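Note that this complex is displayed minus one protein chain, with the remaining chains in position.
Just so it is clear, A and B label the chains in written order, and each chain counts residues from 1 on its own.
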Amino acid sequence: MKTNNNTDKKYYKASFSQKLKEQKYLIAMSAPFVIWVLVFKYAPLVGWLMAFQDYKPAKGILGSKWVGLKHFITLFKEEQFYQALTNTLGMSILAIIFGTMCSITFAILLNEMRGVKYKRIVQTVSYLPHFVSWVVVANIVGQLLSPNGIVNELLVNAHLLKTPINFLAVPNMFWGVVTTSDIWKETGWNAIIYLAAITGIDMQLYEAAKVDGANRWQQIWNITLPSIRGTIIILLIMNIGGLVNIGFEKQYLLGNNIVAEKSLVLDKYILDYGIGMMRYSYGTAIGIFKSVVSIVLIWFANNLAKKTGEGQLI
Amino acid sequence: MTVVLIITIYPFIQVIAISFNDATDTVRGGIHLWPRKFTLNNYKEIFSSNTRIVTGFMVSVARTVIGTIIGIICTAMLAYTISRKDYVFRKPITILFVITMYVSGGMIPEYMVIKGLGLIGHFSVYIWPMILSGFNIIVLRSFIDNLPYELQESAKIDGANDFTIFYKIIFPLCLPVIATVALFLAVGQWNSWFDTYLYCRSNDALTTLQYELMKVIDNAAAGVKAADVNSQGIKQVTSNPESIKMAITVVTTIPIVCVYPFLQRYFVSGMTIGAVKS
Partner (left out) sequence: MKKMKFTAVLLSLVCVGSAFVGCGVDKSATSNNTGEAATETVAEAAPDADGFVGLADRTPVTLTLFEKDLTEDVEFTDPIAKKITELTGVTLKVEHAVGGDEQAIPLMIASGDYPDMIYAKGDTNKLIDAGAIIPLEDMIEEKGNNLKNLYGNMLQRLKFSQEDPSIYTVGCYGVSTALWKSDGVMQIQNAVLKDQGYPEIRTIDQYEAALQAYKDKYPQIEGQDTIGLCLMGSDWRWLITVGNVASAAAGIFDDGEWAINDDTGEAKYKYLDPNVKEYMKWLCHMNDIGLLDPESFTHQEDVYFAKLASGRVLGSATPDWGTNNAKQALISAGLEERTMAALNITVNKDIESQFSKDPGFSGGQGIAICESSENKDKAFEFLDWMASDEAQVLTNWGLEGQNYTVDENGKRVLTDEMKKQKVEDKDFVKKTGIGKYLYPFPQRGDGAIDSTGNYYSTNSPEQVEAEFTATEKETLAKYGKKLWVDFFPARESLPVSKHGQAWQFSIPSDGDLAIFNKKSEDYIKQSVTQAILGKPEDFDAAWDKILAALDAMGVQKANEQMTQYTKDTIEFWNN
């Protein structure tokens, strides 16, 4: 940031048209993509109009009846919607906190490992589970947590439990089960990005620290972490924006009828009660709600980051 | 670390073990690390059941390679422009792309746009809609932000224009993060099948491996819709054995997993920015 001050001042003096002229390369390099985004990402948003209609495919967006905020009102009166919202936020927040922590820790540990070959093996293996579908993972989790599964056996043998528990039948444990499974599956994959950020750190910094006699722990704390702080914060902001975009696959596959009240998430609700029932307008209304929440959250998180100083999104 | 290693690789080993196990025997469960009745039939079955798998594989490779290369160039170029604090349109463009991460017009309007552009049934429908993502752009930009700005300044004094700075200085320095983005793009391209279904299903020459195999899996997961519980349709379904599904997982995963070790060297070796500077 500091280094930019001079250039910033210089450009302030120049007039807008002068700047445009000076930045013709930058403009040429970004203009096609602005057109791209407008065409591929913003043009389809015309579909949002459906939320304010009783959309019938036969009549199209132009011919369907306008109903104003009817679908939003229905939505906000729906008990299940609040249940889904609570579950979504609960599981997302757990995922952000523990998922981020695990990924960063894992990336740093990996970076600290000596022995290039072993390091490579660990890294490749750790990202494999990302490619295994949730169906498979959910099955394994189910077996591990069943009353006669390994987890119960260990806990009973260690006298932590008197009788085995069917973990998957306890609604209050469901969020935990999902979060743990998610961490298991995705930590290696999510660590890649932090690993890339760590790789970008100037080696001279470490050499200087070594000269000063810093041990490895101090190096991590004083060099590695501060250097990737920008990346961490940016990813956090983006994740906060995505709090309500949780998907539903894992919750659906790990869940069952007993824990339904804790496993229902927004995306599943949209699928079941919107698109699945051909209620396009209703589904779109929830989609818009989600988008608005995301954008408010991201704006909020970004401003917070701005105040604390380091790494902001916009 | 070794414990983590074992825990994380277990699901994958189980998948492989089941894929090599006799399909009827698999139903009895209890296969963990090693097949009980070894067979190659599941793999034979996949390759013989569908004649389009070989073309599918070629199309998948083509879209992954082309899509990733174009994607990287576009992402890097745009990310560079919005990393420049002095760029007049920095903020609006950033906002424009950040928002795309959280909004979607839905399937039908997206289809209409693709149809309007005349991309249906054409290979390029796999490429253009996927070249950029808000996430990749921001990740790359935040990496460029962390590079010392003096590099660009000194180049500018030497008379380099913005494109040269991007091409000669920024791009090479970003290789670790570009490798990351390339991985995301490649995995995204490789794994997508729904666009094939939506846009290219009637053109047999353009269907992808994932799509063809998805149909095999689909056949197994058929009728997972409660609404149809009672219908005759379900009664006719012969569910595809678990082992075949696992073999499909292996077939679709191995090629993309092989990409990683190639990109890995960019992560493992640290870099010295000073060296680039001089």
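The criterion applied here is as follows: a residue touches a chain if its C-beta (ideal position, glycine included) is under 8 Å from a C-beta of that chain, and two chains touch if they have at least 3 such contacts.
The shown structure was predicted, so the numbers you read here are calculated from the model rather than taken from an experiment.
*Asks:* Just one of B:Ile120, B:Ala155 or B:Ile256 touches the chain that is missing; which is it?
*Replies:* Residue touching the chain left out of view: B:Ile120.
*Asks:* Touching the hidden chain in the complete assembly: which of A:Leu75, A:Met91 or A:Leu168 does that?
*Replies:* A:Leu168
*Asks:* For the chain left out of this view, which of B:Trp128, B:Phe143, B:Phe184 or B:Tyr266 touches it?
*Replies:* B:Trp128
*Asks:* Using the document's contact rule, name the residues of chain A that touch the chain not shown here.
*Replies:* So the residues of chain A touching the unseen chain are 25, 28-29, 31-33, 35-36, 39-40, 56-58, 60, 80, 138-139, 142-143, 146-147, 166, 168-169, 253, 256-258, 260-261, 272-273, 275-280, 282.
*Asks:* Tell me, which residues in chain B touch the chain that this view leaves out?
*Replies:* Where chain B meets the chain not shown: residues 24-25, 27-30, 50, 73-74, 77, 107-108, 111-112, 115, 117-125, 128, 131, 160-161, 163-164, 167, 193-194, 197-199, 201-203, 211, 214-216, 218-219, 221-239, 241-242.
The rule we apply is simple: only the chains that are shown with their structure count from here on.
*Asks:* How many Å are there between the centre of chain A and the centre of chain B, using C-alpha atoms for each centre?
*Replies:* 17
*Asks:* Spell out the residues on chain B that touch chain A in their complex, using ranges where they run on.
*Replies:* That would be residues 1, 4-5, 7-12, 14-15, 74, 77-78, 80-82, 84-89, 91, 93-106, 108-110, 112-113, 117, 128-129, 131-132, 135, 138-139, 142-143, 145-150, 153, 161-163, 166, 176-177, 179-180, 183, 227, 245-246, 249, 253, 256-257, 260-261, 264, 266-274 of chain B.
*Asks:* Flag every residue of chain A that touches chain B in the complex, lowest number first.
*Replies:* 3-4, 7-8, 11, 16, 19-20, 23, 25-30, 33-34, 36-37, 39-48, 50, 57, 106, 109, 113, 116, 119-129, 131-133, 135-137, 140, 184-185, 187-188, 192-193, 195-197, 199-204, 227, 230-231, 234-235, 238, 241-242, 245, 276, 280, 283-284, 287, 290-291, 294-295, 298, 311, 313-314
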